[in-house]
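Of the protein chains in this complex, one is absent; all others appear in place.
Moving on, here comes chain A:
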Amino acid sequence: MKAATYAVECNGTWRVWISLAPIVDFCWWEGREEKFGGWSHNQGMERLVLLTLEMPLGWAVLFRDRFRSDKHMHTWSAREWSTYIEDILQAELKAEGDGNGNGNGNGYGYGNGDVIRYSGRLLTGISMWECEGNRWRLTGRGCNMGVSDDNRTDEGQAFLRSEQRKATNVTSFGDERTEVLKWNSNFRDRSDREEEIFLGERIENLALLARQAEQLVHGVSGRSLLEAELEALLLDQSPELCAPWRRAAQLAHLQGRLSIEAAVGEDARGGAARQGLRQLPLVAGALRAAAAWPPHLGFRRGFAPRRALPRCRRCGSAATARTPCAACGLSGCAYCEACLALGRSRACTLLLRSAATPAVQCTASSDPTVAARRWGLSAAQAGAAGAALAFLAERRQRSAVPSPEHSTVPGSKRSAVLGSKHSTVPNSKRSSVPGPERFLLWAVTGAGKTEMIFPLLEAVLGAGGRALVATPRRDVVLELAPRLGRAFPAESLAVLYGGSTERWVGARMTLATTHQLLRFYHSFDLVIIDELDAYPYHNDPMLAYAARQACKPDGCFIYLSATPPTDMQRQVKSGKLAHARVPVRFHGHPLPLPRHLAADPVRICLKRGALPKKLIQELQISLNRNAQIFLFVSRIAHIEGLLVLLRRRFPSVVIEGTSSQDAARGEKVMAFRDRSISLLVTTTILERGVTVPQSDVFILDADSSLFDEASLVQMAGRAGRSKDDPAGRVFFISPQWSRSQRGAIAQIRTMNRIARQKGYIRKESLQ
């Protein structure tokens, strides 16, 4: 889209604003009496320079962000202003010109010529205004200034007229027709001498608009929405706002409660990087200054740093694709390819963000033992939940300390000991990372992670905060939703997933699949991320960015995982990450330890047409004890061959195979759960989530590079989940040991050892 851009001088300082509905801005800067709630009082506005009514939004935002006030600006004429704009947007104008010159210029009827002449047109779009009372006076205009030569003046006049026509279009929505007509006629009937326009009663009901702005802000608080998403939200939540939303949004923007951004723009992480640099020692600071020096020497072309790629402000990915765009008329309008599924984010798309209210001052820390009893937690679960609660409580104390810097508070203020003994407090270092604080709940497979989040949610909701539970899979969302509803009947709950009907419901508790986080902005006090290491969250910087954006800057993260990624494990070891372990399953029996069977790789077995003897023996034992068997393979291609061999060997047993390419996967998994399938040959797709009470796990080709330590631990975690059959059997079958196998076994051993030391293991299983 295109947006109006203007500069305003208030008390000697200039500032640039972007406007979706310039008429609102004129009313705002006039100043109102006290009785108009939501409207400004006299703000010392001295003059207003309307730079353009239609600038591609991306450029408008760049211009606004790069703008620096200068004390001579009040003497500037339209010509100086246009030169200044050209100077600031130099690189963009040049790139646009190059794009056209290359012959890949767009074939649209619009745009092409416009852009080439854009710089010329800038001048003619500029008009300067002063306000006395509520009477606006035009004091200068681009086309009257200096351009004496040629037909440019004529063109300028024509352009101005068309701009004015467009201006009326910009504002011509909603039911305030009469008012728009007045504005329109004002422009149309104006001769060159008559340069005053009156805006006094322009918007008939200023109070109504203020209420609408209030309503809009309430509806979008804590969200990050593209224009189309906002329209969908309003249609769903408050249809009466659909028509006048631009005006309401503009008023909220002027009030400082809604930010107007382009969805793709200059590096959104710049701020964080700068903060990091500030803490570098003196020498580094000097080096940095030296590095910043060359551009001033005039070696711009050679030394200037390469322009950073534009980034998507919604998902944080670099937006590499550029195409001609009909909405803003540029021939190289960048768009983001990473988050297309949620609607296209482009350099000229409007991104509206409104941070929710500041993070809550939580209640006094709730007693872990009470919480444990209420939610029926085991000793180990209660211990870890207590540690997490202490983490939240201790954050409360910290945020109670008034601090000039919100996100970076010296770690020394943290209390040294948390509630539980097996949790570690990271010291000082971590606070150098700005943003929300993180806590890892490292709970073994089958520990009952879900139960542990209830007391945490209770603590935050009790304090009046907002909480989010994000989980990678849709079925988990659907399964968890009723449980959360039952646990917190008094709280509003929004359940979000692709195709969910509650997409725009505002609630204090949100349960969502990870992609839905992209629609939030500084919204939650507590963000719980389940199965941190699983697809799709793991290794996707976009989702990590989304999660960071969704959390309030002084909120906190709690990660749940049985197998945290290695870098996180390293942070735990070095004490940089607060964490608590749940080393034992809810039933209090140790994790089954995998055994290694040396056998030929599956490839060879298939070629030979025979399964390894040891494997057959162990399978027979499992079948005899009536256990269901997971047989994991590394390659989908092996499944068919194995099925033939297994069915030949065990003709009386129901054997099936499934993989990600199997259309009947859902039914087969259901059948396996119902025990109508006894042996399921599968790939890593079933390494998580599927729980069968009495099961044994066989992992073929366990030395395959496709099985890392985490997936081996997860697969091994399928066995012995139930209280009645806690000692499932797990086998790694491979010709040789590998690092992942050793790592997995070591990890399981460590957890069992910690559990034994803490006395979480039941007595009967110790014998």
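Keep this in mind: contacts are C-beta pairs under 8 Å (C-beta built on N, C-alpha and C of every residue); 3 or more make two chains touch, one makes a residue touch a chain; residues count from 1.
The rule we apply is simple: contacts and distances are computed from a predicted model.
**Q** Tell me the UniProt protein name of the chain this structure doesn't show, selecting from "ComF family protein", "Sodium/solute symporter", "Ger(X)C family germination protein" or "ABC transporter permease".
**A** "ComF family protein"
**Q** Which residue among A:326, A:621 or A:746 touches the omitted chain?
**A** Checking each option in A:326, A:621 or A:746, the one touching the absent chain turns out to be A:326.
**Q** Touching the absent chain in the whole complex: find that residue among A:47, A:141, A:346 or A:688.
**A** A:346
**Q** Residues of chain A in contact with the chain that isn't shown?
**A** On the side of chain A, residues 1, 106-109, 228, 321, 323-327, 333, 335, 337, 340-341, 344, 346 touch the unshown chain.
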